[in-house]
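One structure is given below, encoded as structure tokens.
What you see is the complex with one protein chain gone and the rest in place.
After this line comes subunit A, so read on.
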Amino acid sequence: MYVAVKGGETAIANAHRLLADRRRGDRSLPAVSSEQVIEQLALAVDRVMAEASLYDRDLAALAFRQARGDMIEAIFLLRAYRTTLPRFGVSSPIDTGAMLIERRVSATYKDLPGGQLLGPTFDYTHRLLDPTLLEDGPVEEGAERTETPEAVMRVSEILAQEGLIEGDGTLGEDEGGGDLTREPMEFPMSRDLRLQALARGDEGFLLALGYSTQRGYGRTHPFTGEIRIGEVEIEIDAPELGYAVSLGEIRVTECQMVNQFKGSAKVPPQFTRGYGLVFGQSERKAMSMSLVDRALRAREFGEDIVAPAQDEEFVLSHCDNVQATGFVEHLKLPHYVDFQAELGLVRRMRAEFEAARTASESSDRKEAAE
């Protein structure tokens, strides 16, 4: 005798209990602390903050631990918290030109004001596993600059001096400051919203799309004008005070891609730009973002839209990994009502097929007999 599947509640509670058990793992080992995650797995924390659009290392580390190291799950946890936070106001645009730089490289100039500064990079390491990490041996302090750091001019400003690159442009009264987490998305989308979507977008997805533009699917002839990583100040206008107040500093990665020129009968040719800005240290994401940003400007520049990376609806509707993972994984929810409907139809169609075949066979036999 069939008994309807009951006890969903107990099953869920037990599953979550087992999850907590597995999360903790072997009890004879010390639990990982958020401080350890922040200090020693900093790039994971940065990615969670970037794609959750919430700059808070403690919460990102908590989410990362709670998610057992599953990045998208951690991003999801942090976003579901972010969404409940009230908005106090909008900060002034950050000035990356005033950034306290820890890393700054340009692929377009051999040397330039401010110099090339490698910073803490994996570049030029040989990817050989390092067994010395297995023992917690002493680690040398990093070398530090002796001179006081100064603001370093951006490569886009160097090119702009000769008018060789398109300017930053100006925003109209009601432009900019859009927020797709507060307003529904509508296509075509303005560039500020596009950039917001990309900044929150999945690193892997944007990497693949950026890569595709390099392989001919929407080619943009990019040069890395500049990548800079460092701390910038966040300020907010306080109307009662009449001036901007500092809220603190955040670390960001900025990438400015210099792309092939555009000109017209009225405007002499100029390089165009793709822009990437990401919370924390994530060069891969910032570079991918700037490639995809440039590709998505195809309409603006009157270029043919022939490749996925140029297709605004395609890119922006699918770059959010929390949305994507939810919808893909919802396929494991029960669908038996709909499946039953399909079963019924397939059975009926098969029965009709069989009936038609039998009928035609018997009429064939009849004809042969005649």
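In the analysis below, a residue touches a chain if its C-beta (ideal position, glycine included) is under 8 Å from a C-beta of that chain, and two chains touch if they have at least 3 such contacts; residues count from 1.
Following the convention adopted for this analysis, contacts and distances are computed from a predicted model.
Student: Under which of the names "ABC-2 type transport system ATP-binding protein", "ABC transporter permease subunit", "FeS cluster assembly protein SufB" or "Alpha-D-ribose 1-methylphosphonate 5-phosphate C-P lyase" is the non-displayed chain listed in UniProt?
Tutor: Its UniProt record gives the name "Alpha-D-ribose 1-methylphosphonate 5-phosphate C-P lyase".
Student: Would you indicate which residue among A:Asp123, A:Glu162 or A:Glu183 is in contact with the undisplayed chain?
Tutor: Final answer for the missing-chain contact: A:Glu183.
Student: For subunit A, which residues reach the chain that was dropped from this view?
Tutor: 1-2, 4-9, 11-12, 62, 76, 79-84, 86, 181-188, 313, 317, 322-323, 325-330, 333-338, 340-345, 348-349, 352
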